[in-house]
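Below is one structure. I have some questions about it.
Subset of chains shown; positions unchanged.
In order of appearance the chains are A, B and C, and numbering begins at 1 in each one.
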């Protein structure tokens, strides 16, 4: 039984991991850590978990949290927490999976650039771990993840864009410059903290773009796509929020290279995705919406090339809280511990 | 392994059962039957089930559907279907669990009254089965359900009201005449069929009462409560629809008999509910909402007596599609086949 | 032209008044006052008002706000503001309409009780004004409002309950003890301030009761109903929140006195409401929902007596931000200044 210490247990990313671990036959929670609700039960904070998960929340610096028996630490925490916490956890022989941008980059220089874009301290707290960290988009980095002590989970928007464009950039089915990622997220992507723009009356019939110069998401997208292409890729990214709770709908545009057909694109995606348990491809005339991945670890893309205008077009559907966050982290955990990759991730969600 | 034949597989009640059976270690689907989508896969109708449940939908009258090996038939169907289908299933040695009003009453006379209230043929098609059918509110009829060949699952509104009032009427904590059940349901309670009042733009910012003389729900509520009280109970029932999808919030009012205190009521509910795995009780100052039971087989009541005015008040929270429908049916199935009552029903739901 | 000074301009109650005044031919805004956004335009805070209302927000204590020319001051403010502000405004010759509980009671003693229930300072700041203040439920207090210098606007829940029960208590069509008010409000009733329970992901599929001992609403309901009945009336009040934005659906229960029939109730409501421009009555079989009053100053009640069980039942529909707040305040303003009561309140809302 893999013992999991969960830091940031009380956020959406934390309870998402709790829910998944309850379904997992080979992993279990050994400790819940958070800065809020310390000393109380997680089910006091989240009554729907009463009877399911009544463990006490420990303070991050408590002796109990530090000395807990655990094989892996999941940092379901915002930027900055994992880089502070990981070195001691690694020293204690635990592996680390971090949800934030703290371990998505392999050098202090790249991190510095990223941190600057989100207005954080540019000096990474554990630069020595950056070199060995793996980027936790499992499908692309399965072998690194398998061996890694530290895994940096992808951002949810990045997940939708990178998987959505993967075969296209790898097989030269899209022009590499000027790709446009039009991404709409549900509100849970902003976390559980109330804010004016997430207040029910202001959000229920409202859609908007935001952080229009927010390039921090772009860095990991461009890095991964460039690596797949073997050449630099440039991306324009438009984050938008729509009045749903779970789900990202990313519509990805680029130019079609001469001679690339819809049929060729469909085949390339099929060849790549059919080997992956959580990736699915659909043709333009098959109906699919974000509710088809809601609550699931799947990512579904629709191929909708516009040959008339020479525009490559793919639509990517993902649940930001599952494949975009906790599900993807558990998928990495499975790989890191030699378990079947789909373990605990194969139950159907509830609809509607 | 209990083999389940599911009739009405494509409705919300059907897919709810499919989802639950995927999580159940001792029961599995042997056949999917519906009048819609025959010959296609269930996952063609519901793409979120692709890879989870790709079985073919059989026509009700097909030889394949009739001869399938099955231990139990779940009729996730509207009024009228189960009473036609059950006799042959029983003859073939299968047990039957029906979601509708077809087997909620134990005599042709009572059914006649019920059928009249919903405008249906008053002559029951299988009157001989009525005598032996059990009312599938497991907590109240565990022993009958255990032995029954036919179980009539309660209505979702009735579930919320009967459980909400159970200890009160049993222990004389409420006046038995003039009880008012103010019940608000999410939209999924109306099923998957589109209708003007369920059209997104007409529903998103709208709440209303409906069927204000619809006494058919009242019959099973009054029957069960009268049985618990040992005296006649009368109930006024106000069904209302609010713009959520899953959940029923029932606020139940009555008069306090002389000398009955809040403390006494709280204790009585605690005594009764603490023995039940799916029932929980909370005091008036503990926050609880329908989202705390969303996706779960639980029913939570809040005790909020108003001693100043002499009003008994309990608030009942339930997910109409789980404890109000498929979950309750699976709970009965577990009991009917000697399995632990919570089997397959003990996973935490996903939030938010 | 009536000149209006609006205090609390930036809340939902403030912008609701701004919207209405833009449609009013005989009243106009002379000053916008708030503690937030001072020095900026109201349309900076609320971009949808750009070009409609670009006036600068003044600080409450600024000389400009104090010396502005105004005939009436609308305090669209929470409890405590109006009682501090009103004396100086009255001295300056301005009338005052207050949205909060500050002027709903006519004596310091009654206010003390009310303030205690909401946890505020029990000593009113302007007790001398309480004696002359009018309770601004226009339909019931038209004559007092006409002459008043200070009007205390009713609470939105109270509005729905008092109007809903008015003819019943006045004409003896309901037992006066043990009336139950089951009230569901949209989220805008809680104001614009973000809070965990109003965060979109926590609210979108959730309904709950709250403040179950919150008797402060009850005081004005019981006072008004007792006055109409000429005898004491007691009320149990259950506030609930459902995932809509605008609207209150109040279902009101009581016992039918011997001999009172549905027909009699319907007639009594018709006799009373048909004289009122903003009140409408419907029979139980006419469909009506809160969306039928959304954006409008109307209040519609449905009569749905249950003669079988002897239960009186009325359902009251109102937009909490219009007839429940700003619209009602403007209706009072019209009456106070001798304008037609419906002026500026007679445009149809937008649907859906």
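Things worth noting here:
Here is the rule we go by: contacts are C-beta pairs under 8 Å (C-beta built on N, C-alpha and C of every residue); 3 or more make two chains touch, one makes a residue touch a chain.
Keep in mind it's a predicted model, so treat the numbers as computed, not measured.
Every protein chain here shares one sequence; 3 sit in place, and the complete assembly counts 4 copies in total.
By definition in this document, only the chains that are shown with their structure count from here on.
A separation of 46 Å divides the Cα centre of subunit A from that of subunit C. Per-chain Cα centroids separate subunit B from subunit C by 39 Å.
Distance between subunit A and subunit B, defined via averaged C-alpha coordinates, is recorded as 37 Å. In subunit A, the positions touching at least two other chains are 12, 188, 204-205, 245. Residue ranges on subunit B touching subunit A, taken from their complex, read 12, 15-16, 18-19, 22-23, 46-53, 188, 204-205, 245-246, 280, 286-288, 291-296, 321, 346-352. Residues of subunit B touching subunit C in their complex: 177-178, 180, 182, 184, 186, 197, 201-202, 204-210, 212-213, 215, 234-236, 238, 240, 242-247, 249, 251, 253, 255, 284-285, 287-291, 294, 302, 304, 306, 308-311, 313, 315, 317, 352. The residues of subunit C lying in touch with subunit A in their complex are 12, 186-188, 192-196, 198-205, 243, 245.
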